[in-house]
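Single-structure report; data block below.
What you see is the complex with one protein chain gone and the rest in place.
And now, subunit A:
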Amino acid sequence: MRFAVSLLAIVAIASIIGTVLKQGQQFIDYRIEFGDFWFGIFDPIGLFDVYHASWFLAILGFLMLSTSLCIYRHAPGMVKDIRSYREHAGRNSLRLMAHHAEVEGETVVDRQAAQEYLKRAGYRWRINDANGVWLLAAKKGSAQRLGYLFAHAAIVVICIGGLMDGNLPLKLREVVGNKKAETRDIPQSKVPPESRLGTGNLSFRGNVTLPEGAVGDVVFLSEGEGYFVQDLPFALRLKQFQVDYYSTGMPKRFASTIDVLDRKDGKIIKSGVVEVNKPLVVDGIAIYQSSFGDGGSALQFTAWDLGGGGESKLNATSKSTQNITLDGKPYTLEFGDLRVTNVENMGKPGSGDVPSGDTSTVAVNKVEQALASAQSVKSSRNLRNMGPSIQYKLRDQAGQAVEYLNYLSPFYADGATYLLAGVRKDITAQFQFIRVPLDSENKSDAYMRLRNVMLDPANYPEIARRTANKAFADGGFSSTRRDDFQSVTQAILQQFGHGGFTQIDKFIESKVPADKRAAVAQTYLKILQNATVDAMDVAQQKAGLPPLPMTAENYHFLMDSLVATSGFYEYGSPVFLQFDAFTEVKSSGFQLTRSPGEPVIFFGSILLVIGIFCMFYLREERVWLRIGDGHTLLSLAGNRRPAELDTTFAAHRNALLPAIPQGE
């Protein structure tokens, strides 16, 4: 018992470790998290897959064995005890019971009436009438003991069910050496036979991901650092995967429409829809909806050359890698998942305008707000669907990668529309977004025209001339200063063209004394803004388009363009891939399980509940009425609280020994 309890404690502690230490992750992640030293200790003792470690299973096996032994030892005696009425109990032993009463005389009790009373009270009894002694032995609630047997047998049954579904046979075959997990990332068809499991495997739980339209006839069972390929007795075709959303943007339903095909002739055996909580069972194998994603969608981009100003079309497929040459250097483009819907929580509406002031008013306001919002069960979150997005990495020859996140739909903010171009150089960082301003037709062309003009030094004299013309149009300055102004404007454009606002800042820092920098920066910015207006005119003229009227919106657009142009110096890519269109192909992840132990487990569970119920809610009681040797004796035994037995005994005595004065 003591040993069993310590083993149970070990199981509990191991289980706790298993919950704290995330199980079944990639081994490389563990290596990074714990370092080589601890990895070298944790891995052999199986801490990364505690619940399937051999020592864990061995302890469980031992506990199961000891429970079985316990049942084996106690069951026969218990069953005998349960069935027995103890109708041979002697007078002395009955008189030793805590609850008994004896009176003189053998005719004080009406034997028939006593039996009727006990029947009403729910007892069953046996009468032993021999040697002048009439003994009625009654009992009820004997199933309480049965409860003990049931509950313990249930544990064993559940363990057996678990073993049936466990991967013990596979582990044994691994130990023997005729099966080995595949660790290489190779096409499924190339996996050698020693890492494949046949359709005869009685129990497995594996995963497979299928793009729409694809057919699969295997699942993958992950095992430590590698995997096994499990052949299915049928093939699975994903016809369509569908996600429905609530109005809040939360997913409401994931559903895969599938065909189950005969492996040999490809005929449809069964068709159906698999949803979360609604598996489809075929041939004893249950098919579950377990994940979903992008199955490789066709993507179309406009590639804007950020250096030379060219523009070209680019076609790609999500979740794939392709080579590209930029500025004469080779790069690889690694596309991630296409995400068609991106619902973002933009915070509470109006949450930005908490009145400023001393903190106490803010605090009071916050409490008031919280109380007010606590009244309503309806969510007031400001959700916005940002539309489709694509994430990709651009990797240079040296293997350095920068990650990008581009949205397809225009983003509305402050009365203008933009394209969002996200970039991050560190995978753990947040994306920084460049807002590419869009023209009145929601196109980026106008911005790109302006950008090209502003970055081409050949245009600077012309832009500077126009800017100076406007500045001196009202004749406020002398013409000698005009040349200075023009050359300063050119210099500013030059600096900006070398590295945006940062470069201008550096320029000012190197040329201007500290106390005048702020004023000079102000002036430079003003000049740059004015020059931008003229640059736009030049750009329009070059494209043979009419100049933009100087409305507030257009001015806003130009200022945004300036910010975006400056932002692209931090972009880290010689190309901006404007996401134009896509044709979505979804994929659906299935889990397929064959688990013959499941009915056994549930049988064991029912047994367990019945057992526990009987143990705690049935009360065993035994009553003896003995008439002989000139006395009438009533005894009661039971395993309830003494106080409760007192009441029961008093009731029995009143009913069975009515005429006798109290006392023993």
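Observations
In this section, a contact is a pair of C-beta atoms (placed from the backbone, for glycine too) under 8 Å apart; a residue touches a chain by one contact, two chains touch by 3 or more; residues count from 1.
Here is the rule we use: contacts and distances are computed from a predicted model.
With the options "Iron complex transport system ATP-binding protein", "ABC transporter permease", "NADH-quinone oxidoreductase subunit J" or "Cytochrome c biogenesis protein CcsA" in hand, the undepicted chain maps to the protein name "Cytochrome c biogenesis protein CcsA" (source: UniProt).
From the options A:131, A:376 or A:397, the residue with contact to the chain not on display is A:376. Of the listed residues A:65, A:276 or A:563, the one in contact with the hidden chain in the full complex is A:276. The residue touching the chain not shown here, chosen from A:75, A:286, A:416 or A:512, is A:286. Listed for subunit A, the residues touching the missing chain in the whole complex are 5, 8, 11-12, 15-16, 18-20, 22-23, 50-51, 162, 165, 205, 246-248, 250-254, 275-279, 286, 288, 290, 367, 370-371, 373-381, 591-593, 595, 598, 601-602, 605, 608-609, 612-613, 615-617, 641.
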